[in-house]
Every structure is written in structure tokens, then in C-alpha cells.
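See below for the structure under consideration.
One chain of protein is taken out of this complex; the other chains stay put.
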Amino acid sequence: MRLTPTPADKFTFGLWTVGNRGRDPFGEFVRPPLDPVRAVHTLAELGAWGVNFHDNDLVPIDATAAERDQIVRGFRKALDATGMTVPMATTNLFTDPVFKDGAFTSHDGSVRAYALQKTMRAMDLGVELGAQTYVFWGGREGAEVDAAKDPVEAIKRFRDAINFLCEYARDQKYALRFALEAKPNEPRGDIYFATTASYLAFIPTLDHPDMVGVNPEVAHEQMAGLNFYHVVAQAIEAGKLFHIDLNDQKPGRFDQDLRFASESMKPLFFLVKLLEESGYDGPRHFDAHAYRTEDEQGVWDFACGCMRTYLILKEKARQFRAHAGIQALLSEIREEGAAAAGAYSPQRVRELKARSFDRQALASRRLPYERLDQMVVDLLLGV
Amino acid sequence: MRLTPTPADKFTFGLWTVGNRGRDPFGEFVRPPLDPVRAVHTLAELGAWGVNFHDNDLVPIDATAAERDQIVRGFRKALDATGMTVPMATTNLFTDPVFKDGAFTSHDGSVRAYALQKTMRAMDLGVELGAQTYVFWGGREGAEVDAAKDPVEAIKRFRDAINFLCEYARDQKYALRFALEAKPNEPRGDIYFATTASYLAFIPTLDHPDMVGVNPEVAHEQMAGLNFYHVVAQAIEAGKLFHIDLNDQKPGRFDQDLRFASESMKPLFFLVKLLEESGYDGPRHFDAHAYRTEDEQGVWDFACGCMRTYLILKEKARQFRAHAGIQALLSEIREEGAAAAGAYSPQRVRELKARSFDRQALASRRLPYERLDQMVVDLLLGV
Amino acid sequence: MRLTPTPADKFTFGLWTVGNRGRDPFGEFVRPPLDPVRAVHTLAELGAWGVNFHDNDLVPIDATAAERDQIVRGFRKALDATGMTVPMATTNLFTDPVFKDGAFTSHDGSVRAYALQKTMRAMDLGVELGAQTYVFWGGREGAEVDAAKDPVEAIKRFRDAINFLCEYARDQKYALRFALEAKPNEPRGDIYFATTASYLAFIPTLDHPDMVGVNPEVAHEQMAGLNFYHVVAQAIEAGKLFHIDLNDQKPGRFDQDLRFASESMKPLFFLVKLLEESGYDGPRHFDAHAYRTEDEQGVWDFACGCMRTYLILKEKARQFRAHAGIQALLSEIREEGAAAAGAYSPQRVRELKARSFDRQALASRRLPYERLDQMVVDLLLGV
Partner (left out) sequence: MRLTPTPADKFTFGLWTVGNRGRDPFGEFVRPPLDPVRAVHTLAELGAWGVNFHDNDLVPIDATAAERDQIVRGFRKALDATGMTVPMATTNLFTDPVFKDGAFTSHDGSVRAYALQKTMRAMDLGVELGAQTYVFWGGREGAEVDAAKDPVEAIKRFRDAINFLCEYARDQKYALRFALEAKPNEPRGDIYFATTASYLAFIPTLDHPDMVGVNPEVAHEQMAGLNFYHVVAQAIEAGKLFHIDLNDQKPGRFDQDLRFASESMKPLFFLVKLLEESGYDGPRHFDAHAYRTEDEQGVWDFACGCMRTYLILKEKARQFRAHAGIQALLSEIREEGAAAAGAYSPQRVRELKARSFDRQALASRRLPYERLDQMVVDLLLGV
């Protein structure tokens, strides 16, 4: 079992993940800032393929043009020295108080305009550093007070912004695809487009739907108790899995961003299996952070753990395919029985309406799911 | 304040709602069966506009053709006598053990074929009695064991079924629209298409997307802790709110189907306001049932309560529009500030990129949401 | 209906509540610091009875003795000028990184010792300013990694700390009662003593159980989806409701600390009714904060809203008691039926074992809960 990551595994980390300083609603920073250049070098040593960033992870929001250029030069040098890539970039539209009631969905036209400006500049920065996917997480696009904002209008405003930015990318000849990232709540009481599926529903209404897909995140769907494997399956079936955020989360609580698969081993086994077998060839991006108890060494332990567990689960997926007992049960379970209806035709309808079904016989069919599931448990536990 | 329902309010009840006999996972029936004819007469007296049904709410699954016809005749007589309508019908694809591992998504071709046959017959029955909307709730289309079923394949099978049935409806010249109803779990560990949004995403991939919309249910989205008002807003914005199931639910627990707005007064006030102001002119369908402590009189108390609270909230929505203090705050809140970016053009981009924003000034804008929300609380509490 | 608060209503606010500056995991401060002296004056004008604080809400953690004394003098002057009280104080054992893995339950004996020292000093400060109740919220006493800490040992360590501090209070002749405050998670993945009930179970194991009670918080129990009214009822029945934290929360998500009863009108109506009817005469403490969209004026709107809604619900409780229809239904519902078993005696057992019960007759008893609940809904909505 190979458990040492290599760039071919396409593991990526956000600068904000290894750079997370451990502040939370009840406590102050526990770790000093991490220089992005140092992050690139260390992640490269650990076997990662790339890093992603929000504009302000790299360039402070108030940096001058000269400062920006100097930072970017230093960062590019680190990329060149290490061979690391920047497959994805995104905009921070949530930290600054200017976005306290939304960015693209703010009532204030100036705030919306500023959010567009900030995003265009961040796209320029991302593309300059090689990004091919651009993520949109609208962390402030939501409400605590439903009297104050119209959720229908919010959708329209968000659409206007994405359409505008698609045009911008096309005009600039940027080879960018957009990936929309959903979250049900936190920091807002409720965030618009609460689930990945709500973005999948939104995309066909855009001017350039082919440019736009989704960036599902484990923690965000599990906060709502949803089955993340099913969520990603729908995105894949729709051809819209453009990026993915891997981490972990206990359902029904605050956004934990735990080390990948540190809690949900079985559900995330199925996720890894799906990613590996579906032909998805994008980054395996970890959007998580180390516990607040860790120092910098702990941050690297955390990063290694994310990649290691992914590789373990990938190997388990291979074992699953090679497992004679599991495959025999699956064959039995997947037997079609008598003919299905087939494609529609009036003739088929006549036949089908006349057909006689023995409900009890059909209901008594053996479906050995307990046995199958126990084999999966055994396989996961390495028995 | 008019609190007596009339048919113009378009209130409907499922036969299974007032007919619910109070069985639950830990207890037996507490109420005798309710004759559908009696249900129609009593609901008409109470001011309802119509009733809806699953095929087997009206006609037992093993009824002969003669029995079916006799039942239908009696039922139609009750409709004619009362003026009650049947705006919606649906198929029971979950009670019989034949569906224990799904209907349209079963591995067994025979089960899928039987589910199609049963649905076509139920559509015939529904149309015969006047239904214009046909609801699909795939209560068994899901899994406890993700090893056993492929969720990508499940989507494809579900699509095949809906496409087949769309063709059938068109071929039969049925003036039916389909409405898809989501639920995250129960009775399955996880149900495919867990949220209304996942159906909104699915519909554009159908052969006849115009025929198909959604039937969101309060309880089902609240089980996942989602903001139902936002969910319905997205359906309306997409032109896909074809039907709605009104009830109530505490988040994060079993499906409660409580009397409408008996728990979530504030969120459901915004829902009623949205329905009334959006131009939605379909049924206000109550998909709920009386507590298990009730006898038949309690069932009618329950039905009256659903309609009464809807009318109270509708009146509160009118008061909201007429409330000088609220409207003044909303005007203040919705002021646009300086010009937004407007539609895309290269010229606009140049201007926007050059524009200077005073973030602190923008961030300091007063947004009196506490005051607004307290006015809503006062309005709801009748102060 | 009197909706203007007066000191007789015993409304209190934490300095940290009106002083909350609106930072969250994804965003920076939106409001400047609020001077505690200003807080006291304004709250007094608005009708509050008192303020509470963590040691570091008033005195910075690194203040010299001289600075501390100056601050305390200024604060006391404000209290004297306004007549405001300090009924409760508490220790901040969570903000500083020293507590990153717990205070009283830390593995590090030095951290545990420092937590005791800090608490004794904070008790001195609280008592100096008049506090009679001392709250313990162990926000960092928990774990993300269950391998790292033994939860049995954690209980013992927490007990040692509380026993130590009880002795300290007694030795100092402080007329203090302790109130323990539970929370299921956030900021830790899981916090020990996750619910109020777990503290109620812990208290009888202390050296001085009479000194110690609980401080239940609406949001904390609702995060776990628990019925707060039932939680407080158990505390009252046990004689252990020493203090209460009033706010609001949507279940199953991050700690929202919303304005009192802004979401959960019906459950919190029952809470207010219980508090008012139970003889509880302690503070009605609001542990909540204004939305991040607010400026200082919005903070005062928020504070007024908390008190106003409490008074509205108190008035509704009075109406409930005076409502002929509700009281008639309650009389019917509460009829005892035939005699209960009474106190144990061997003779009673013989009689009871021989008694014959007509289950069907008993089961058919009418329990008009839908009607009763609708009357409550009407009453709440002011119809």
C-alpha cells in the first residue's frame, strides 16, 4: 500500500488551511502567521501538487500595487522552485466589514460594484499564477432577518454578478471555469444557495452555463445532515463536478473543517471510491485546518494526515473492487430480474398495462445488504 | 380579520392526512379508518376547496376492477354533491413490501416495470377525477447501504421513469403537470434527491422539462435544518413551484407532519407572505396529520387549525405591507447607495476597475435589522 | 399591556452582550469597543436592573493592580449613579491561548492552577461589586480527539476545581451560589457536561451540593435540539435553577445568541410562563448579542427587543391563565379518571394486581390537544 503522496495524486491545500491561526468565536490566535512562501515549500516537500488561495491570503486587502507585485514575484519564485501549481483561486468576500450584509447580494449598489471589482482583480491574480478554476463561496450572501432582504431578488443579483464575471473571463481570454460552493449557514443565520444542489439548479439559468460548475464541500453538506456521497454523485451525473473541498464534520453543528476522513470514515470511503472511479481528474483539495491545540509541526501533521487517509481509502476502494465476496454479493444484488419496461412506446404501454406482477414473489427477493455492509466494515477495519 | 376558510382560498387536504390513523414506529392505530366520502363531505363543510390522494388512499391495492369502479363512483358523487375538487393525485410507491428497496430505482427490472404500471393506472385514476398536478414522492428511492446501489445509476433510472411517464401523459392528452417532492431521509437512511433543490437541478435534464416542477414540503426541508422560505423562493424564481405541502416540523428529527405553523410561526409567516405576493395560484395543500392523542373530532380541529393559521398569517402579511414603521425601515434599508455596475461591457469594466471605494464608509452604513425584526415580532404577536 | 421594562423586572445583560463587537469565524470586528461605564448608563436608561461580567470584560487580563483599581472605581461609580446591580459574575477561562486544551480539565497542572487563581481573583472582583451568583461555563473543557483526554478523569478534575472553589467562597464568607452552565459543542468539538442535565447529575457528587445549581441557556440546549422548557422544568423541580441565560437559537447549528424569542416564540412563551409561575425570583439575564449588521444604536434596539418580548410573553402567560376556553379544556384534559394507585403498600399491590382495566375504554378518552394548541397559537398571534 503506497501511502506517500506524490504530485500525481493532485493533492492541494488552500493557503488559508495550513495558514489557519486557530482563532475561533471564543478564543484568540494560537499560531503565528505562516508565510505563503514557506507554505509552498513545505507542502511541496510533503508531496502536495498545488496550493490555492483567496486574494487576501496572498496579498493584503490594502496592499499597494508595488507591494502586490513584490509578493507575487516571491510567491511565483516559490512555485517555480518547487514545481507546485495553483490550480484554483477565489475571492475573499466575507472578512471585511464592508461585506457585513453580503457582497453580490448586498442592497447597496456600491458594495456590489466593489465586490465585482475585487473579484476581477482576484481573477487577474489567480490567472497570473496559473489558476484554471475559480471558486465562489458567498459566505455573506444570506440573512438573519428575512424581512430585510428578498430571497428572489438575491438570486437575481447573484446571477447578474456571475453573468458579468463570465463575460469578463471570456473577454480576457481567461481559460477559467467557475465552481460555486454552497453552505447552509455560518457565518450568516442562513446562507442563500444552502446546498450544492441549489447551485446545480441555478447554473442552467446562467448566460454561460457551460463555464460554471460546483465545488461541493464535505463539511458544508454534512452540517445539514446530507449524504455527501449522494450530493457528489448528482454533481458528477450532471457533468458539473469542477472542484471539490475535502475535510470532515460532525453533522448538525458549527463548521469544523476537520482533517479529511478523521470522523466519517465509511461515508468518505464511498466518496473516494466515487472520485477515483468516476474519471474525475481535478484536484483533491483539502479545505480543513489543524486543531487549535497544534503548533506549526501539528499543522504539517494535519496536512500529511489528510493525504495519507485519502490514499488509504483509495487503496480500500481498490480492495473493494478485488474482493471476491463483495463482488459476488453485488452480482447477486444487481440481477435485473424479469425485463424492465424499456423506452417509451404506445405498444410498450399496452404490454406493460396488461402485464401481471406477483408482488409477494417480488417482495420476497433476498437482498443481503447486512452481509454486504459488514464486508465493507471488515474491509475498512482491515480485518 | 376573516378567519373562516372558503373555496376561494384553495385549501386542500390529502385523504391520507385527515385519514391518518395514528400508527407510529412504537404504537398501533388509535383511530378507525375514515371513509373518503365522509372526508370529502366534512372538509367541504369546513371550507376546504379540494382533496388529493394516493391511488391506494381511495382504491385498495388489491381491488378488482369492479370494486375500483364502485369506489370511484361513490367518491365522484361526493365531489359532485359538495363541489370539492381533486387538484392533485399521486402514487403510493412505498407501503407495499414490493418497494422495500425502491420503485423507479430498484435493481429489479420487474419492480421498476410494476412501479410504472402502478403509476400509469394511478394517473388514469387521478385524471378521471380531475387532477391537474401529479406528485412524485420517491419515499423508497434511497439507501442505508451505499455499497449496494450506485447513486449515479439511481438518478438515471429515476430520469428514465419520469421521461417515460411524461410521454405517457402527453400521449394520453392528459393536461397534467408533474411535481417532484424531496425528502432527506425516513423511511430510508438517505433518500436520493434529498432536497427540493436537487429536483430543481434534475428537471432541466429531462426530455420535457416544461411539464415538471417541484412540490416542496415544509417538514422535509426543515428536517435538514434548511430555511424553507429560501427554498420556495428559489423554486418560484425558477418558475417551478407547481404545488406545495404545508405542515410543520422541529428541525433535526423524525418527520412530524405537524399542524401548519404550529411550531415555526415566524418562518411560515414569511412563507405565506411569499406565496400570497408571488402570484402563486395553486392549491394550499396541507400534508399533515392530527396528534395521536386525538379522536375524529380532533382530526377536524386539526384541519380547521391548519386553515385558520394560514389565514391569520395571510392577514399579518397584509398588515406588514400596510405598516408604516416597517415600510419606512425597509425603504431606508433598501436604498441603493451609489450606482451598481450594471450590465457587462468592456467600458464598464474599465470604469469599474478604476473606481475607488471607501470601504470604511460603506461598512459603517446603518442597517437597523434588530429594529425591523422586532417590529415583525410585535406584528406577529399582535402587539 | 405594560411593555416598558423597570428594575423590578430584574432584567440583566452581560457586558459581553451589548459589548459584542461582531467578530465571527469569517469576519472582523464591525463595532468599536463599548465602554462598560457607558453600557451601565445606557442599560439603566433602558430599564435594566443589572449587568454581569467575565473578569476580563471589565479588567484586561494583563492589567496592573493599579489599573484594575481605577477601572473598578469608575465602574462602581456608574453603578452607584444608576442604581444598577451586579447580580452575577464569571471567569473568562476560554479566550486566552493558555486555555487551548481546557482550564480545570487541562492535563497541565500549571494550567489548572492558573485557572483556579484566575477564578479566585475573579470571584473577589465579582463579590466586591455585589455579585451573589457565580457562573461557570467551561467552554474549553472538552475535546476533538477522544484519544487525548480521559472523560472520566475530566469529570474528577472538574469536581476538584469546584470543590476547591466552594471552600474558598466559604472561607472568604462570600455569600455566593455557583451556577454551572452547559453547552454541547463550540468552541470544542465536544464539551464535557454537554447538557444542563449533566450538571444536575454532577452536583450531588460535590462536597457542598447546596451551594451549586445550574445556569441553563436557551441556545445551548436548542443546539442539541432539546426542549428548553423541559430542561428548565427539571432544574426547577430539583431546586437548582440558580440563574438563566435567555436568548434564541435555531437548532442544529452554530451558537447564534439571537435576540430573546426572536425565533422560538412558542417554546419561549412556555419558558416565560414557567419562570413567572414557578416562583423563580432571580435575574432574567439576556446572553445574546446584536446582529453583525448593527451599529451601536442597533445594539440598544437589540437590548430593548429582548426585554420587550419577555414582557409581551409574560402578558400572554397572564392571558393564558385568564382564558376561559383554554382553562375549560385544561380542566377536561386533567380529569384524573378513576383512582390512581397511591402510595405503596402490600395491600395496595394486592388490590392493584387484581384490578381489571378496560384498555379500549381508557384509550378512547378524548384528549383535545389540537384544539388546545390552536388556542395557544391564537393567543400568541394576538387573534
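Odds and ends about this structure:
Letters are used for the chains, namely A, B and C, taken in the order the chains are written, and counting of residues starts over at 1 for each.
Definition applied: a residue touches a chain if its C-beta (ideal position, glycine included) is under 8 Å from a C-beta of that chain, and two chains touch if they have at least 3 such contacts.
Please read these numbers as outputs of a predicted model, since none were measured by experiment.
Screening C:A8, C:V152, C:A175 or C:A324 against the full complex identifies C:V152 as the residue touching the chain left out. Note that of C:A63, C:L367 or C:V383, the residue touching the chain absent from this view is C:L367. Of the listed positions B:K100, B:H208 or B:R355, the one in contact with the omitted chain in the full complex is B:K100.
One chain is missing from the display, and on chain A it is touched by residues 1, 3, 30, 225, 250-253, 259, 261-263, 265-266, 290-291, 293-295, 297-299, 301-302, 304-305, 308-309, 312, 316, 363-364, 366-371, 373-374, 377-378, 380-383. Residues of chain B that touch the chain left out of view are 22-30, 94-97, 99-101, 139-140, 144-145, 184-187, 189, 223, 225, 250-256, 258, 291-293. Summarising the interface, chain C meets the missing chain with residues 96-98, 100-101, 107-114, 116-117, 120-121, 144-148, 150-152, 155-156, 163-164, 167-168, 171, 184-185, 190, 192-195, 197-198, 200-202, 204-205, 223-227, 229-231, 233-234, 236-238, 252, 267, 270, 278, 320, 326, 330, 333-341, 343-344, 346, 349, 352-353, 355, 357, 359-360, 362-363, 365, 367, 369, 372-373, 375-376.
FYI, only the chains that are shown with their structure count from here on.
For the pair chain A and chain C, the distance between mean C-alpha positions equals 38 Å. Those residues of chain B in touch with two or more other chains are numbered 225, 252, 363, 367, 369, 373.
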